[in-house]
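What follows is an incomplete set of chains from the complex, kept in their original frame.
The letters A and B name the chains in turn, as written, and every chain counts its residues from 1.
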Amino acid sequence: MLKTITYNDEPKEYCGLFGVYGYKHASWLTYLGLYAQQHRGQEACGIVTNDKGILTIHKEMGLVSDVFNEQGLSKLKGDMAVGHVRYSTTGSSVLKNAQPLLIDYAKGSVCIAHNGNLVNSLELRQYLENTGSIFQTTTDSEIIIHLMARAKTRDLQESLIYALRRIKGAYSLVMMDNYNLIGVRDALGFRPLCLGKIGKAWCLASETCAFDLVGARLIREIEPGEIVFINKNGVRSVRPKEFDFRNRHAFCTFEHVYFSRPDSVVFGENVHLVRRKLGSQLAKEHPVDADFVVPVPDSGFSAAMGYSAASGIPLEMGIIRNHYVGRTFIQPAQDSRELGVRVKFNLLKDVVRKKRIIIVDDSIVRGTTSKIRVRNLRRVGVKEVHLRISCPPHRFPCFYGIDFHRSSELIANRYESLDKIRQYLGVDSLGYLSLEGMLGCLRYPKNNYCTACWAGKYPVKAEKKHSKFSLELRCCGQGEMQNAKTHL
Amino acid sequence: MLKTITYNDEPKEYCGLFGVYGYKHASWLTYLGLYAQQHRGQEACGIVTNDKGILTIHKEMGLVSDVFNEQGLSKLKGDMAVGHVRYSTTGSSVLKNAQPLLIDYAKGSVCIAHNGNLVNSLELRQYLENTGSIFQTTTDSEIIIHLMARAKTRDLQESLIYALRRIKGAYSLVMMDNYNLIGVRDALGFRPLCLGKIGKAWCLASETCAFDLVGARLIREIEPGEIVFINKNGVRSVRPKEFDFRNRHAFCTFEHVYFSRPDSVVFGENVHLVRRKLGSQLAKEHPVDADFVVPVPDSGFSAAMGYSAASGIPLEMGIIRNHYVGRTFIQPAQDSRELGVRVKFNLLKDVVRKKRIIIVDDSIVRGTTSKIRVRNLRRVGVKEVHLRISCPPHRFPCFYGIDFHRSSELIANRYESLDKIRQYLGVDSLGYLSLEGMLGCLRYPKNNYCTACWAGKYPVKAEKKHSKFSLELRCCGQGEMQNAKTHL
């Protein structure tokens, strides 16, 4: 018996955003912008265009290159567009939750694309349902639109601020109504959002690598707590006082450590250069004598370079990544997950045999992959394995948009001490970058970064028992194959 | 250059419904029930099942046999289910409007499948939007659920009656919440809905041919104005006084004339036998001497048999229908629609050549197909063509769920007299069944039938400028490829 397994050993983020105003082929530019940000979500994607006030949407499960073709893009007419790529865990990964969400309400049409996670969505949804709202998705985005619809005004800005005052948590939003492209970033600035310009057209993107591909230049980041309205009159910035926490932010450090592309500028810094610094600092904190520094490709490359440069130990390729690996894999029903690791990574036996190596990785979540890799290295005759991680141990859940595994599955919680983790992984030595060390490599003072997943200090208090599935667990919906459970 | 054309010369109805309570393989039984009612809607279909209170949906564009397979049905677990087949014109035929609609609101989960058309949907939608509701589809069904959500009670029955009091028009509904299967028929009973039993399980269907296929027996029709709740306590019937118009109904005569399958029992009578009677009456009203009575297959068969029997003129096959014809067809870009007629129907040249024939058809809407057919008959050498239609001329739009073409396209409106129509069609004589004659063939007194499309007398007043597209024209939505237009 064969079975199909899905890779899910990596932390996941929800979304990548793109928006454009005033570009002739807006849907095509958005296609490019999503293409560049595919790493931020591979399960679904969608584009809404605006052709003289008429909004048209196309969204599907799948990669950008599979969902959109010439014909599809040609039908999405207009010079304004909003696009979204989405990741979601298998259970709730359904078309109904794909974004953007396109809605009709008393004030016209509006679409919304969201990166981040609200922490009071359950409470808001209960309030909304109890006062007569009905829900067709389990996304936070639908809550935001419901709130906008409740605002007793026909003014877009007032409606939006009415909603933003009521939502809590992490959100970068790209929205569009009949006339405006809108960018929003929450007051603490958890998730990135940037403003760019291409010719006379304006664009918004989660990461600057999207600007590089579409040929736009980065104007600036949208400020935490800022709302920008882009329309025929240009860009207008609004920053309600209550959203201005100038001295305290919560930039997600994991964007630097893992998520963002190394060629992006995030929170004011190039990601690759930050990672190099993390690697150098790691070498300082956890030196060890060895023959080679071996990166775990591709995300460990930058830090490994930093480690190699700081330590003087040469960089070497000991692990190869198979880039043709899809999201699923077929294996015998009884097999362990060892094969899944082997499919993705192979070892350069002739390189590592009889050598002392330092493996530099960007993070360990559950540890299963690392453990299997170390065992394989031992089998091919490596002499010593020293594991170095370019961030601190993850111990706490993220409520702001990253899907680590359950706390009890995190390796740093399963073992009482570093040495126990080391024993579990089977390495000769193990070193995590310190929290102070990590923050010291970053541009802004440390109170500007969220350290919830490492230190358990949550910048915005979450609802009790909030979980990624909190909405799923009590909601119903509509989609390709969807579950709805009563809330009793 | 080739182009793909879509057949659309026939009147269309929106939907067929099926529901089941207490049957182990509820999704499979519903699949059967929809299969039998495929003629009521070929563009989309969907099933919602209920497994111990958890509702799961699968719906797609396409025929029942294409949308559902073993695997899909197996995933739809539970012993309660609601199914829907849908027709819609090309413009608005999109997944977002496919049914059933599955919603989550304060009172739990609820799904709804609707056959018919509300006449105050625009007004209701404006009211709902103006008081804070947002819309993701352009269906009447979403309006009904919004109204239920607004009822200030947690009681299902009260919520439902609250909504039914506010909606006007034609509706047969099959609904399901976490615990109940619900059947509803509007007070005038425009559209059919029947209750059946299979073993200990109960089922609901638009037409009894669904019961024949699933092996259920017809218990009775749901009464106009009646609501039935089916749950672990059995069937409970509710009929609010205000919905009881015992002396006035509006059964849709077109169900008898054209839509329903000849093997169904509709409004208390077998459809084929009604059509035979219409044919006999037609022979009495419009006798003519001829060699053969030739039915237009398949829907004209029953009436032609009646005409032949009453007139003593033998029945003969002169026209053959190609049953492999799909919904679309490829033809040269410049071609007229003549080919489309030829693809669907061929003539038996050796049969009709040099003969005087009476063609019996169930209706003429635009007349284009009839005209082409007559021309082709002349070409193969028919001597005389006498056309007999088993219903009166259509002159007025239907606001209750049937999509005739625009009034100005109806042949009976384009020509001032019967003789002009006859000339246009090129027939030697033309006879429509009289309204009185038609009603005289039906079981109930004539005030029980809707004659809006023939006589222009509308049993329920429609909103001004109401049209099939009224919601589409000012609404936005979400779907596979969807348009949203501002209402300004």
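The working rule: contacts are C-beta pairs under 8 Å (C-beta built on N, C-alpha and C of every residue); 3 or more make two chains touch, one makes a residue touch a chain.
Just so it is clear, the model here is predicted, and its values are computed rather than measured.
**Student:** Of the identical chains, 2 are shown; go ahead and state how many the full complex includes.
**Tutor:** 4
Basically, only the chains that are shown with their structure count from here on.
**Student:** So in the complex, the part of chain B that touches chain A is made up of which residues?
**Tutor:** Against chain A, chain B makes touches at 53-60, 72, 75, 101-106, 108-109, 126, 129-130, 132-136, 142, 145-146, 149-150, 178, 475-488.
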